[in-house]
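One protein chain omitted, others in place.
For chain A:
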Amino acid sequence: MTPILMKGHERPLTFLRYNRDGDLLFSCAKDHTPTLWLAHNGERLGTYRGHNGAVSCCDVSRDSSRLITGSADQTAKLWDVKSGKQLFTFNFGSSARSVDFSVGDHLAVITTDHFMGVSSAIHVKRIAEDPQDQVGDSVLVLQSPDGKKKINRAVWGPLNQTIVSGGEDTVIRIWDTETGKLLKQSDVEVGHKEAITSLCKAADDSHFLTGSHDKTAKLWDMRSLTLIKSYTTVVPVNAVAMSPLLNHVVLGGGQDASAVTTTDHRAGKFEAKFYDTILEEEIGGVKGHFGPINALAFNPDGKSFSSGGEDGYVRLHHFDSNYFNIKI
């Protein structure tokens, strides 16, 4: 399996996202320009210019016409995917950390960090059909109990009835989108022990996977918040992904970037680790990054995946045929 190295960012990668058809790959990095790539050969199609800060997250609409990005310049922006034009800017008082379109793409959930007395929050915005009609008002604002901790990810639950969030306070919460009430939160005993860094949900919104600095990833039922599986690794987890094709999950991470230079390069473990979803056993790993892995995404067809690292590279891997026959 020879990866395709995609060098387009000058700073560490933060997020990767495929569109529904699996032909386009969007990448976000700490430089200010989200980039669009062809998913089969890694050709760079273009960039989205306009942000003035690190871009931490993005999402693309079901018909691949709209892109939403969240950035440390305290804005979230809507873009026209094809032309690269800015359509609308949501302004906040602090960095936008994560963005996610709802089913039907009429709503978007955006999380913002705490900053200068403003506590971290989850905002729900209505997305208008025609960008001319777009307004910046929030339909709903949810405050996390600990406003000083970042909410690293918030996504829509089944039928947009709930929002699932996770962040530095280690707790996963499920909110009711009608009333704004907190419905459930993860049990302290079984939940993560350190900051939750990433959250990825299944295509059918039935379950989701969280990765944490406590060196584990956990699989939860999205409706009941029941802990189903737990995957333990040796390094802090920064990114997680689930194969849509096989029962595999991938964890990415590595030794904290600030400690990397002090030890042998092998100590970092900058590997994307594959686990069997059901047996919770490690299957294998994909090495290559020279730095922790910050982003992972599976192509919706399950036949390729890409990883983005602290080293500024996106590595696009098309699986060899023997990957599909792994038996453990």
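To be clear about the criterion, a residue touches a chain if its C-beta (ideal position, glycine included) is under 8 Å from a C-beta of that chain, and two chains touch if they have at least 3 such contacts; residues count from 1.
The criterion applied here is as follows: contacts and distances are computed from a predicted model.
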item: Protein name (UniProt record) of the chain left out of view, among "Molybdopterin synthase catalytic subunit", "AP-2 complex subunit alpha", "Eukaryotic translation initiation factor 3 subunit B" or "U3 small nucleolar RNA-associated protein 4 homolog"; value: "Eukaryotic translation initiation factor 3 subunit B"
item: Per the touch definition above, residue among A:Met1, A:Leu159 or A:Val188 touching the missing chain; value: A:Leu159
item: Candidates A:Asp137, A:Glu189 or A:Asp204 - the one touching the absent chain; value: A:Asp204
item: Residue ranges of chain A at the interface with the undisplayed chain; value: 20, 62, 102-104, 106, 158-160, 202-204, 206-207, 215, 221, 223, 228, 232, 234-235, 244-247, 255, 259, 263-264, 266-267, 269, 277-279, 300-302, 324
